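For this view, one protein chain was removed and the others were kept in their places.
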Amino acid sequence: MKKTIDLNSDIGEGFGPWKIGDGVDAEIMPLINSANIATGFHAGDPNIMARMVELAGKHGVSIGAHPGFRDLLGFGRRHINASTNELVNDFIYQMGALREFTRLNNTVLRHVKPHGALYMHAAQSEPLSRALANAIQRTDPSLYLYCMAQSVTYRVACEMGLNVVREFYGDRDYDSSGSIVFTRHVGPLDPQAVAAKVLQACQQGTVQTVDGHTIAIEFDSVCIHSDTPGALALIQTTRNALLSQGIALAAHVT
Amino acid sequence: MKKTIDLNSDIGEGFGPWKIGDGVDAEIMPLINSANIATGFHAGDPNIMARMVELAGKHGVSIGAHPGFRDLLGFGRRHINASTNELVNDFIYQMGALREFTRLNNTVLRHVKPHGALYMHAAQSEPLSRALANAIQRTDPSLYLYCMAQSVTYRVACEMGLNVVREFYGDRDYDSSGSIVFTRHVGPLDPQAVAAKVLQACQQGTVQTVDGHTIAIEFDSVCIHSDTPGALALIQTTRNALLSQGIALAAHVT
Amino acid sequence: MKKTIDLNSDIGEGFGPWKIGDGVDAEIMPLINSANIATGFHAGDPNIMARMVELAGKHGVSIGAHPGFRDLLGFGRRHINASTNELVNDFIYQMGALREFTRLNNTVLRHVKPHGALYMHAAQSEPLSRALANAIQRTDPSLYLYCMAQSVTYRVACEMGLNVVREFYGDRDYDSSGSIVFTRHVGPLDPQAVAAKVLQACQQGTVQTVDGHTIAIEFDSVCIHSDTPGALALIQTTRNALLSQGIALAAHVT
Partner (left out) sequence: MKKTIDLNSDIGEGFGPWKIGDGVDAEIMPLINSANIATGFHAGDPNIMARMVELAGKHGVSIGAHPGFRDLLGFGRRHINASTNELVNDFIYQMGALREFTRLNNTVLRHVKPHGALYMHAAQSEPLSRALANAIQRTDPSLYLYCMAQSVTYRVACEMGLNVVREFYGDRDYDSSGSIVFTRHVGPLDPQAVAAKVLQACQQGTVQTVDGHTIAIEFDSVCIHSDTPGALALIQTTRNALLSQGIALAAHVT
């Protein structure tokens, strides 16, 4: 049973004048411990990144980069058959873009978490996971890489001695392999159900799968996406449920 | 009369499978002292940036960021009526993207030079010059800012105590104000004429203007663009002319 | 006093997974007579265009193209210093892209209305207005061009014998020249105030200016933007106010 947990969210995923989900990033920021800020390829833009980094700094939220496939229209949820080398270069480009805003604000880039189809691709690809881990070690070995316990990324990162944070997804379904069921569209969820699912994971270390089993799950952080409809209520309710059960909230990376 | 001069070039300005000018960046790199590497908004992409940073490191060339307007189709040569705040955020984003590739290669980002219409806009705008200089001071006060002696950018940067490098353009025309004549298209130039123009600037401190005058010009570095047709010959000929006159070539920033 | 008026709206201005304003295009469509559908440069994408054209066909709404500057991030509200020739080519490209969806749905492209900064630029530029009108005459002389009565576009289009629709803006402020006050951001408006303004324009042919005058205004159509916050209420309230005063709603172009 966990005494403390890190609540993270993918955030800053608007673009230009547009909003995703409910457009409540500013309300979500004070409620989370770690922010994975979109870096412009699947979502986000320099103006949003500037605001998010400033806001994270103000609320003491740990700042992470959230790089994705170069696919605004598809929100980074469509796999692109790019070479590993291309994906690593995209990753470095985006990570650096966000890091520069932390320099501007006298804060620090703490972690990185690939987005959407890139995250899922890395989860199954040893060459990509290895290449991303290598890029992190060469650019900044102090960075933490967010990933799933049941992923090639986690195994490879551990082997290579990288700092790793394993995630549990409060707003995604799990299959019996312990991997999330990837989807391009997520509908509204019940805040109480999400909170209960997270509590069970934190207290019992288990999750129900889509095919009705209960499996053990290991994680260091809980993710609730900011673009899920009703995200603010999901995060608030989950946060309150954790606190009411005596589970403290704190960034894994400090 | 100069004993040493810095030869700089805007470089890495292809995009994806396309090339600009003669596509001879790899040949140009060993001949210059400072590389202003395009950062993806007006030209360049993460793959090209990776190659250029690696190549610059290999040849001991000083690495600079060359951020531009977000306008691939117009190659950053069309003014966009963006707010100063938007332009600063674009500037930071691009600067950081390039800096991360220097981290990857264990080299260092030394300077920054805005591109095309952004450079010309800053040259005339005190608010923009001030905002860019401020962004540099907040992110990395050791950076040098490339600009023209006859520009608001230079005046403001000096007032603010920024490191500055003044440029002379070997492949652009000058008007009688000492400013370059901005153009969206540059045709082929005579290498001997360009070399002679640079030599005159270095030895006599003067340049002929488009309206037939000879004016004094102050500078710390000579720029020849990589996208000018025949750029390689322009740079080689100019380089040889300088060396044959006993003018050494060395990066201004080290 | 008008017996019949055309209610038009700029619509389909989401992009990929993102929404603009309240994202209620599907609710707005049945309430309007003419839809100016975004064509992908400032907003909109092929998937949204497909849905909007189908929806307009289903509700008997007159279909127009709404081309803008190539500037997604700035939503086409930032002037780009492109040549007239470039802007005409962008205009043709976008108009054709939308027209093809009308071919797919066995409907017809009836009109065209430039968006945002392009609309305002044309309103003041004789060369651009003339070039756009010329492009319309060469591609489809039956098209109607939406513009403001107080604009160079209107004068030029009339001189050239083009079909024209003059717009009144229910959700924009007017200056004493009879031109709208262009803005990059529009806040929430009072539906009753907008409806009253439109009614006054339809019944008395006048509008209040930002500096307190009442001026005469000529128009053939009333525009309320879909991206104005609360757009659905603005359109419903205005529509009801017009109908309750015996003013019928019908597309100008049929």
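Per-chain residue numbering starts at 1, and chain names A, B and C are given in the order in which the chains are listed.
Simple rule for what comes next: a residue touches a chain if its C-beta (ideal position, glycine included) is under 8 Å from a C-beta of that chain, and two chains touch if they have at least 3 such contacts.
Quick caveat, the model's predicted, so the values are computed rather than measured.
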Would you mind spotting which of B:16, B:212 or B:246 touches the chain that isn't drawn? B:16
Going by the contact rule already stated, which one of C:34, C:94 or C:209 would touch the omitted chain in the full complex? C:94
Which of these, C:22, C:86 or C:175, touches the one chain of the complex that we don't see? C:86
Contact set of chain B toward the excluded chain (per top definition): 14-20, 45, 72-75, 227
Residues of chain C in contact with the chain not shown: 40, 45-47, 49-50, 85-86, 89-90, 92-101, 103-104, 106, 135, 138-140
Where chain A meets the chain that is not shown, the residues are 70-71, 73-74, 78-82, 86, 117
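The rule is simple: only the chains that are shown with their structure count from here on.
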Taking each chain's centre as the mean position of its Cα atoms, how many Å separate chain B from chain C? 43
Where chain B touches two or more other chains at once, by residue number: 86
